[in-house]
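See structure below.
Note that this complex is displayed minus one protein chain, with the remaining chains in position.
Our next item is subunit A:
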Amino acid sequence: MATKRWMLPDGMEEGLPPVSWQLERLRRRLLDHYHDAGYELILPPLVEHLDSLLTGSGGDLERQTFKFADPQGGRMLGIRADMTPQAARIAVRRFAESKVVRLCYLGTVLRTSPDSPGGPRSPRQVGCELFGEPELSGDLEVLRLMLRTLALAGMADVHLDLGHVSIYRAVIGRLNLETDDEAALFGILQRKSHPDLADFGRARGLNGVIETLGELMDLNGDVTVLQRARQTLVRGDAQIGAALDTLEAAAANLSKEFPNVPIHVDLAELRGLRYHTGLVFAAFVPGYGREIARGGRYDGVGREFGRALPATGFSADMNELLRLGSSE
């Protein structure tokens, strides 16, 4: 194919003035803020052993990671597609003496395919991870940092979406499904497809549970959703009850602290289900069809590195923050 040699591969981006300067100024503002909040800056390497890069991601990163064999020693290496597993490795191995570890990072990651068709494959990832803090106060700390990050990027009119993966897990746990069926249901819930759910239920003869999943799919909206969920969903399930308690407390705290940020609750939001374990969240801004920042709890991370830690964090793409914000 006649690709001129000055053309870049699909999805690769370079930063040129004035955007490059704006990026740099935003980088300084963000890192100053994280530093003031007690977060340590880490600069992990671009390339690591593949198995280390894929740790704790539940396989989601496998497909997204560029891989190659190390000519010295023959082990498989990967170019990072996400810096979170690197932060987990560093928290476990390098901060072993600390009970609570706060890390922030900022760097380019590489993905084999863009998140949306035609999108970038080299996001400039920025994020914060909090390890060793199992309580709601940890989730709130990270949520606060995410909202401050968006404010520092000049983003007005931010909408926050809250969810909790335990609720879907509890409901699906009652079904005892085969792996294929579970994957099919996961897809149906992600698309909130009532027609496909009905077809699936008919085909498998699972009408009762399908009804519960249908209710779950409609449990989204403002915080009153949590009240509705207590009436319809709990039915004595302590796990679901506890998840709703967490969501209620989080929403109450956030609406007090950020009265201008509308809160939306979606109990069937399954983003990152494979590795998240608790409260999950995302931020949206008008005029952009996808989330601008996302995060959540992923307790148990670091087990493969020698110590399982409670963890929560958030990340965003600096390029998108700059494009959608009005920082200058």
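Everything below uses one rule, namely that a residue touches a chain if its C-beta (ideal position, glycine included) is under 8 Å from a C-beta of that chain, and two chains touch if they have at least 3 such contacts; residues count from 1.
Here, contacts and distances are computed from a predicted model.
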{"item": "Protein name (UniProt record) of the chain left out of view, among \"Carbon monoxide dehydrogenase small chain\", \"Tryptophan synthase beta chain\", \"ATP phosphoribosyltransferase\" or \"tRNA N6-adenosine threonylcarbamoyltransferase\"", "value": "\"ATP phosphoribosyltransferase\""}
{"item": "Of A:Gly73, A:Pro117 or A:Pro259, the one touching the omitted chain in the full complex", "value": "A:Pro117"}
{"item": "Identified contact with the non-displayed chain, of A:Glu48, A:Asp82, A:Glu291 or A:Asp317", "value": "A:Glu291"}
{"item": "Of A:Gly59, A:Pro195 or A:Gly236, the one touching the omitted chain in the full complex", "value": "A:Pro195"}
{"item": "Contacts of subunit A with the absent chain, listed as residue ranges", "value": "116-117, 159, 161, 187, 190-196, 217, 220-222, 262, 264, 266, 284, 286-291"}
